[in-house]
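Right, subunit A next:
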Amino acid sequence: MIIPIDLALLFFIVVIAIAAITTKDLLAAIVLLSAYSFLMACVWVEMNAVDVGFTEAAIGAGVTTAFMIAALSRTARWEEK
Partner candidate 1 sequence: MIEWIAQHIVAKYNFWIAIVIMLTGLYATVAKGNLLKKLIGLTIFQTAIFLFYVSLSDVGTLSGLGLHYGTAPIVWEEGIHRGYMYVNPLPHVLMLTGIVVSAATTAVGLALVVRLYEEYGTLEEERIMEKEMEIDKRGT
Partner candidate 2 sequence: MLPIEQFPVLVVAISLLSALTILLAGWLNKKSCFYISLATITFQFILSIFILRHVLTVGTIHYWLGGWRPPWGIEYVVDALNAYVLIIILFLSLLAAIYSKRSVEHEIDEKKLVTFYTLFQLLVTGIAGVVVTGDLFNMYVLLEVCSLAAYALIAAAGGRALKASYNYLVMGAIGVCFYLLGIGFLYSVTGTLNMGDMRLLLPALYGNKAVQVAFVFILIGLSIKCAIFPLHTWQPDAYTYAPSVITVIISTAMAKASIYALIRVIFSVFTVDFITLFAPIADIISWVAAIAMIFGSILAIAQFNLKRMLAYSSIANIGYIMLGVGLSTSTTLGLTPALMHILNHALMKGCLFMAACGFIYKADLRDIRDLVGLARRMPYTCFAFLLAALSMIGFPPSVGFVTKLYLIFAALDAGKYIFIAVIFFSTLLMIVYFWHVIEIMYIRVEEKGEKEIKVADAPMSMVIPGLVLAVLCFIVGIIWLIGTPMPLMDAINSGLGLGVAVP
């Protein structure tokens, strides 16, 4: 693994995770979650966990996001408060 890349990715992951839970716009939160999952997949590929990275990119960043947006299309987009 290459440490500078690893650190940069992990830093972005933390930032995106915090952004995803603080934003009031749920659509934005879901897209940020997708980005979070994708960066996580990058970290794992870079840690030589190729299969896990692949699965996370497909399931975490892909399908789960699709599920969440589908569910959001039937509910409310904005968080109160």
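As a convention for this text, contacts are C-beta pairs under 8 Å (C-beta built on N, C-alpha and C of every residue); 3 or more make two chains touch, one makes a residue touch a chain; residues count from 1.
Quick note on selection: all candidates are chains of the complex that A comes from, given by their letters.
Because the structure is a prediction, the values reported are computed rather than measured.
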Pick out the one candidate among 1 or 2 that is in contact with subunit A within this complex. 1
Note which residues of subunit A are touching candidate 1 in the complex, please. 1, 3, 7, 10, 13-14, 17-18, 20-21, 26, 29-30, 33, 36-37, 40, 43-44, 47-52, 55-56, 59-60, 63-64, 67-68, 70-72, 74-76, 79-81
